[in-house]
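Every protein chain of the complex appears in place save one, which is left out.
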Amino acid sequence: MDNAAIVGVAQTKYERRKKDQIFADLVFDVTRAALDDAGLGIDDIDSVVTVSNDFFDGRTISGMAVGDACGGQDKNISTVSGDGTFGAFYGLMRVLSGYKATIVVAHCKGSEGSLPLATNGMFDPIFQRHLGIDAISSAAIQANVYLTRYGIREEDIAQVSVKNHGNARRNPFAQLPMEITVADVMKSRKIAEPLKLLDCCPISDGAAAIIIAGEEVVARCKTKPAWIKGVAHCSEDYLLGDRDLANPVALRDAARRAYKMAGIRNPLAEIDVAEVLEPFSYMEPLWLEGLDICEPGKGFRMIDEGVTVMGGKLPVNPSGGALSANPVLVAGLARLIEASLQVRGDAGARQIKGAGTALAHGFNGPCGQSHCVWIVGGNR
Amino acid sequence: MARRVAVVGTGQTYHKSHRPDVTSREMIHEAVTAALADAELTIREIDAIVIGNMDHFESINYVDTYSVEGSGGVMKPIMKVSTGGTTGATVAIAAYYHVASGLFDRVLAIGFEKNSESDTTGAIITCSDPVWDRFSYSGAIPSLATEATAYMEKYGATQEDAALIGERDRNHAMNNPYAHLRRPFTVADIMNSPMLAYPIKLGDICPRSDGACACILAADGVAQKIAPKPAWFKAAAVRHTYTWFGDSTDYNKGLVSMQRASKDAYAQAGITSPVDEIDVAELYLPYTWAGLKWIEDLGFCGPGEAPKFVAEKNTHMGGKLPVNPSGGVISTNCIGATALLRVAEAAIQVMGKGGARQVPDVRNALATGFGGCFWTDVVILSSEKP
Partner (left out) sequence: MTEWLKDVEPLTLKGQIAVPYTWWAGETGSRFLVSIRDKRKILGTKCKECGKVFVPPRKNCGRCFTNMEEWVEIADEGVIKAHTIVHYAHPLQPVGPPFAYALIRLDGADVDFLHLIKKDLDKIRNGLRVKAIFSEQRTGHILDIDSFELI
């Protein structure tokens, strides 16, 4: 596939609490900035997809808050309730169906709600919700399965946090750039074993926007396009007890279909940089296994082997990832934006030299139940 | 250029006020199973799924992942769209783009709601802005009532004019085995029902229903092999025009979103005279007055002409342009499914599967979704491939 491209991107700085801006303000800013990045006006956009979630926003029809702010007035607009990578996929489908350009905007203010309470709402209301389970405690169960299955030490996954917070120092949008050590992670407060505070993402506020365009508009944009080479999504079973939590089968299915579309046979060799959604440290190596970038059980070695660090064969999360800023739903769109900036060569201090092909990933549901994988490239 | 897309199968539950025998997930499974049976497909032949509902009506976050056992989404691509009352139509339209894009050949669209599990008005109020509107807004009925009084004031329409819409749709529902309210209902019954917010009486508004609906969409080349008479998409138009309720209340302009969406849809479908070229309409009419005012916005008749147009039985079964052969929203309202039911019923009419509610020789069928901040979606399905 190479007839649509990401031509404009924008992110707010991600922060713990944005006191002076409401959702519409955040979304207007990134809409304006994404148009400027592309060199387009709002009249060049004929389709709009917003991304939000009624639980996180505390509002039914949460998309209503931003329709005017993203230029949805008198345009074909819809709302994807899920990760930004899924919203972007819907935007792409509209472009492939004949729309000239779709803007996809996502917003979230973790500071305004309660993530444990909102994510408790992901679980079955009859059999699981009254146990009090939420995103963090379910992730801890998954981490337990993964670590015990392969004999991975807590220090091994702590390295992911050290790497990603370190990478965030080169990303002006990141919330938590930090120079920390494995020892710092190990001695941080226990949250839900084996996860400690520094194994977990922060609570974040922010918004992001991308513009996906067909060939005609791409030719008019001032920015180097990030061509969309492949994209696919897939969900697995719902209840945690039905799944093998250490084997992300839905991610593997989505990745293989995305690779097939993009003509990628050997992901480790052919992908230059990856941005994966890892709100918890153990998720990065586990997702690398699901993405066929390494063998099952080998993901945790990728930092020690120098593969996923800056300057490695396949740097992962040069932006600092979701560990360094996790505005829910926005965070997946941020991965796609970072991948696009990399293949454009516009990633600033976090640029991977000569990045031609980049992978972006996001997911929905407990413990990564439903994944979306994107491949973008700098050349057609 | 987009691929041509058709609805090739539909399924719905028997709609009721309470479904204590099933959870949402199990109710979804009933609709999906029925749609697969209608299209004579198995779940293995479905390439992707789009689902939607209103999160705070069942208090389930991420219904796309919650529902996979019932929707058939295990090891399949599934995506959730949610746009309030219009959700069912935006789900259908999202499924349309899944196929039109060339990425998926057979896509399942699902809408559902279990209104019996929550306080519907309590949940609807949470759609208003938490800082500006939520403390003063009182839900759907009063906001629709202000639209109705404005229409009465402007054109001299009476409560009996509106009640005729209720009588029409509730009588149509007698022909639909799936409808929630299936009892004969007259203008007098509506006039005698309790006043809720002038001029809306209990008999003027939709019920709260439990139910689910599923549609299967397929691509040109695939669709013809599945259905003897596919219902082809001629138009899919969306206008979610406003963010603030206060912006949408200049009733002298009519329902702006519906005017714009239908204008766009008619252009896509090449329709110049809707009343002559559309054979049947399934409209999301949450209350009787909408059956007057909004058919003017759709261009079925001129401004202020609706009471006469309806009284002359143009929109009854056997009339020039029958509206809501299914009984419509006044008879059945499982909100997340409601607008998808309109699309499904339009498809049923095109495919000739309407049984007792079938309108003869349907070429073009129009379906609408309504919701959010006075928003409109319009879909036109046709027996002719565009």
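We just call them A and B in the order they show up, numbering each chain from 1.
Keep this in mind: a contact is a pair of C-beta atoms (placed from the backbone, for glycine too) under 8 Å apart; a residue touches a chain by one contact, two chains touch by 3 or more.
Being a predicted model, the structure only gives us computed values, none of them experimental.
A.B. asks: Please work out which displayed chains the absent chain touches and list them by label.
C.D. replies: A, B
A.B. asks: Among A:Q11, A:S47 or A:Q128, which one touches the chain that has been omitted from the display?
C.D. replies: Answer from the full complex: A:Q128 touches the omitted chain.
A.B. asks: Just one of A:V48, A:C108, A:A140 or A:V309 touches the chain that is missing; which is it?
C.D. replies: Checking each option in A:V48, A:C108, A:A140 or A:V309, the one touching the absent chain turns out to be A:A140.
A.B. asks: Can you list where chain B touches the absent chain?
C.D. replies: Missing-chain contacts on chain B: residues 18-23, 26, 29, 33, 42-43, 56, 58-59, 68-70, 72, 74-75, 114, 116-119, 122-123, 126, 130-131, 134.
A.B. asks: Residues of chain A in contact with the chain that isn't shown?
C.D. replies: 19-20, 58, 114, 116-117, 120, 124-134, 136-138, 140-145, 148, 189-195, 237-242, 245
In this text, only the chains that are shown with their structure count from here on.
A.B. asks: Write out the stretch or stretches of chain B touching chain A in their complex.
C.D. replies: Those in contact with chain A are residues 1-3, 23, 52, 54-56, 58-62, 64-69, 73-84, 90, 93-94, 96-98, 100-103, 123-124, 126-127, 129-131, 237-244, 260, 371-373.
A.B. asks: Per the contact definition, I'd like the list of chain A residues that touch chain B in the complex.
C.D. replies: My answer: residues 22, 24, 53-55, 58-69, 72-74, 76-82, 86, 89-90, 92-94, 96-98, 118-119, 121-122, 124-126, 232-238, 249-250, 253-254, 364-366, 369-370.
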